[in-house]
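First the structure, in the form of structure tokens, and then the observations on it.
For this depiction, one protein chain was excluded, whereas all remaining protein chains were kept in their positions.
For subunit A:
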Amino acid sequence: MKQAPAHVPATAGAVPAAAALALGDDALVLSHRLAEWAGNAPVLEEEVALTNIALDLLGQARFLLSLVGDEDELAYLREERAFRNVQLVEQPNGDFAHTIARQLFFSTYQELLFGRLAAGDGPFAPLAGKAVKEVTYHRDHAEHWTLRLGDGTEESHRRMQTALDALWRYTGELFEPVEGLEVDVTALRDAWLTLITKTVRQATLELPTGPQAGAWTAGAGRQGLHTEPFGRMIAEMQHLHRSHPGASW
């Protein structure tokens, strides 16, 4: 079978490949993390909801990666340093509050981004137009759970606050420029912060006060610099595919 692409072309047709990979990898990796919940969710309704979100994201990933090349080659044959997703989406599920905090931060970003992309006439407009409806549901789901957990019991409040604080350092990277993307993601930060602040306050929680980036996290995922759990995640994801070179599935 084909070798892993040594590098990705700057544009695949009219599509800026780096941007398609960045957005595609975000969706691919978060979908994988959410799918790890299957069979472990706190209630049956959440088995359905989390898988539903994971499936939407996988659909987005397949569309975006296919713009760049063969979806399976890109998902299964790239090594860790070639993935372009933000570090936020690769963070382990943790408890349900961590999963919800990650989802709230990311879906809010994705809804703003896809809203802007859908309004334009760039190469991502058709995808964004369809996906923005999905993402609105994802954000709504995360927002409702943030409210329930934040304004639920003492324990759920504590856990939700811990999760927001723990993941806060990975949110700065969402607003690093993405090569080839027509929307300036840096400019989404204010709108994002307003939405997150509103939800967090309504949930009787505090907006985290720490920096939005660790020593080297800002922009790192987009450069292929990831956190340690990510290597393990893709080892699991890729092992079967890599064990049978050239096979079709």
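Definition applied: a contact is a pair of C-beta atoms (placed from the backbone, for glycine too) under 8 Å apart; a residue touches a chain by one contact, two chains touch by 3 or more; residues count from 1.
Following the convention adopted for this analysis, contacts and distances are computed from a predicted model.
Novice: Could you check which of "pre-crRNA processing endonuclease", "Na+/H+ antiporter subunit E", "2-oxoisovalerate dehydrogenase subunit alpha" or "Phenylacetate-CoA oxygenase" matches the UniProt name for the chain that's left out?
Specialist: Going by UniProt, the chain not displayed is called "Phenylacetate-CoA oxygenase".
Novice: Out of A:E45, A:D121 or A:E228, which touches the unshown chain?
Specialist: Hidden-chain contact among the options goes to A:E45.
Novice: Would you indicate which residue among A:V15, A:A125, A:L193 or A:M237 is in contact with the undisplayed chain?
Specialist: Within the whole complex, the residue contacting the unshown chain is A:M237.
Novice: Write down which of A:V15, A:L147, A:A191 or A:L225 is the residue touching the left-out chain.
Specialist: A:L147
Novice: Sort through A:R78, A:H138 or A:R159 and give me the one touching the missing partner chain.
Specialist: The missing chain is touched by A:R159.
Novice: Which parts of subunit A face the unshown chain closely enough to count as touching?
Specialist: Answer for subunit A: residues 28, 32, 35-36, 38-49, 51-52, 54-55, 58-59, 61-62, 65, 71-72, 75-76, 95-96, 140-141, 144, 147-149, 151-153, 155-156, 159, 236-237, 239-241, 244, 246-249 touch the chain left out.
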